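Omission of a single protein chain aside, the complex is shown with its protein chains in their original locations.
Up next, subunit A:
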Amino acid sequence: MSGGVVLTVSLLYLGLLFAIAQVVDLQAAKGRPLTRNPYIYTLSIAAYCTSWTFYGSVGLAATRGLDFLPIYLGPTLVFILWSVIWIKIVRICKVHRITSIADFIASRYGKQARLGGLVTVIAVVGTTPYISLQLKSIATSFRILVSSSEQALLHAPSEPIFFIDTTLVVALALALFAILFGTRHIDASEHHEGLVAAIAFESVVKLVTFLAVGFFVTFGLFNGFGDLFSTAADKGLNNLFTVSKDHDYSLWMTMTVLSMAAIICLPRQFYMTAVENPDESFLRKATWLFPLYLLVINIFVLPIALAGRLSFDGISADADMFMLTVPLFHDQAILALVAFVGGLSAATSMVIVASIALSTMVCNDLIMPLLLRWRWLNISKNDDLTGLLLTIRRVSILLILILGYIYYLIASESYSLVTIGLVSFAAAAQFAPSIIGGIFWKGASYRGAVTGLALGFLVWLYTLLLPSFAQSGWLPLSFIEEGPYGLEFLKPYALFGMEGFDRLTHALFWSMFANIGAYWMVSLLSHQTAIERIQGTLFVDVFGHTDDERDSRYWRGSATVADLQQLVGRFVGVQRVALAFSDFAAERDINLRKSQSADAALLDFAEKMLAGAIGSATARVMVGSVVKGEIVGLDEVYRILDETSQVIEYSHRLEQKSAELERATAQLRNANERLKELDSLKDHFLSMVSHELRTPLTSLRAFGEILIDNPEVSPEERERFLNVIIKESSRLTRLIDQLLDLARMEAGQMDWSLDTVDMDGTLKEAMATLAGLIKESEVDVAIVIPNDLPKVRADRDQLIQVIINLVSNAIKFCDKAKGHIDVAVTSGDDVLEVSVADNGKGIPVNMLEKIFEKFHQSIDRDEDKPQGSGLGLAICREIVTFLGGKIWVTNRKDGGAVFTFTVPRADRLDVRISAE
């Protein structure tokens, strides 16, 4: 195929990408962001799948079978099982306007520029092999496609085509493209809608092209999966797609863990997933959509690998390029071109995102702090620095790609794509302790993070990067085989004599051991500075802090609004800042005057805005330069922090308390109602007692005085008056007795003598007591008592009292002319039932309950006043209830009331108690 065609297609493709980005950016500027949906977001995260996936997975599968899988297993696990970590990181990035992974770590550990710089260095060095991998794949695929000789299918020609190194051209072209793409805006924390759309589009392209080759291989060359796999099995390739016992799976574990760390810590993944995230809720969809993408793009890896092995049977061919060489071998040039475009899309998406993310870090976290330190930037000057920032970023992108190219020259030729990629993964994994520890552990300190990162990075350099140089001949091979200066225990692939693991597991173990160990130990041993504590709290408790602006409280000094506006304007652009400040003022409904001193909220706003452009560490230094006065002292910060957490704690408790309070209030209200009720009952009771006592007393006194004042009254009259005195005295006595009884019963101070009582005898004794009254009132009384009546458990005297009260009531209320009373006892299952029926007028229906209340008889009556205290029935109810029975009254159809009460049977009571 002619180089011109391939080149044209490539340029057209890149042009299309650029057009997409432009259109989307224009739409976004008009307020119609096309990329604001979870699907575009997920596709943009799929920048994870680079030419490593596109070419390298097939290459790995062709030689080592299923080993290509763990790289996708790790991200799947993180997204499905631990999406909360992303939700937390995304929230932190939004709140603090984080621009990159370096910014994130630096910001967490006290906005220290040094830490951001270290992270940037690690990220650049670590990403360089990865970028070189992309360059290598593009260059190789290009060469294979244009030189269609038989030989080229097996080994890509490495000599320059077009008289210059293809790889260098690719590097420069990609650099130009990334510069055009990624450095159009200053604010790195702003969303790059066009970039995201282009990357998402690339994810679609690489997926579709990969599937196209897969379909061709599976259904074009073979009759489906079954045919393909059985043919491969016949050729003895079944070890590639089956799991065998003697396979070493420690590498599986390592690669899974590594890719779990990588999906979070790779600078470009962090950038796409967290910094470019437009909406937290999109993560929810991405948790299953992204793993699904990984699954789909891996379906045809094995078929293509097997087809490659079968096509080039017996010939050693570069398995990494099967995606191209298999279609070419079968004379499918167009399909090969399509696959090339897919590979191009996979590689460019990675390079663009990675270089943009890295250039932001290099600019904000490496160059700017250095420039500040060298006082090259005179703060008091009023230059517009936006141009400088852009220039730094553009140059960074170019340098990063040139670095990638250099690594390619030095090391890439002797390694497969996957091996190079894993080296990068291991470097990125060094960020994991600082990030994960930083968002879950408030105690993690700046020193811990720096020490851990530095040691981990050094071990990585020593155990992975340097040996790769040695193997490429840039260092003596003895460095690997005998250790530096012949020191055996320092052999980079067998550090401290640890042998038997693959190189990756070995390197990961030692680097993580050093990293996590130092991070943990030093954090425990070192003190946090004020700002570290603040940031630690803000990061770990991000869900509790989001809505407040307390984090700006560490600025104690003051700066004028004009100072701030000018400072931020230098980096962000004067007009944008003026607009942002007036928005800020409008939102808060305040008026900002130039000379007015900025409050904490405005300082915070300015710092965050600045952080969006130049990173949090630099922003802090810059704001610090205009704020006159110190950052608050440690003591004060502790106080503020304690206050803050106390306030949070307190408000939490307050919520609980107020809920409790509401409940208590309701209870109190009920209790109060009840009290009022009781109070009025008590009032009523006292007034009734007073009345009932005073009434007989009135007669006593009146007749006493009458008898003294009127010695002349007739003997008959005297006797009549004296009889009144005696009768009223006994009425008074009875009343007092009953009152005391009732009071004792209600207070639970009654002396009950419970015993097994014979109802027959008791009833007869009660009736005997009443005999005089019955005879006097000429009432006819009928008593029905069955034989063999079971005994009851009761207080005999009180039982007699109940019967006397009920029968004497009946006598009082029964028909005056022909009084008749029926007293009957019946035996129930558990109780004896005693009823006393009269033939009087009965009881008004609304009184059936009230009649048992104290002094009921004295009120609401419309009958002639009966004799009695009004306490008899109340006492009956107390006694019966105490004995465990019930008392009630009904009206008979033919008139008259029936009072009935129950008493527990002694035999059943025992059964009940033992049953319980």
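Here is the rule we use: a contact is a pair of C-beta atoms (placed from the backbone, for glycine too) under 8 Å apart; a residue touches a chain by one contact, two chains touch by 3 or more; residues count from 1.
Here is the rule we go by: contacts and distances are computed from a predicted model.
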Candidate names "Cell wall polymerase", "Response regulator", "Cytochrome ubiquinol oxidase subunit I" or "NADH-quinone oxidoreductase subunit N"; UniProt protein name, chain not shown: "Response regulator"
Selected from A:R32, A:H527, A:K682 or A:R701 as touching the chain missing from the view: A:R701
Hidden partner chain, touching residue among A:R32, A:K235, A:H691 or A:K816: A:H691
Among A:E276, A:D563, A:E728 or A:D795, the residue in touch with the chain that has been omitted: A:E728
Residues in subunit A touching the chain absent from view: 687, 690-692, 694-695, 697-703, 705-706, 709-710, 724, 727-728, 858, 861-865
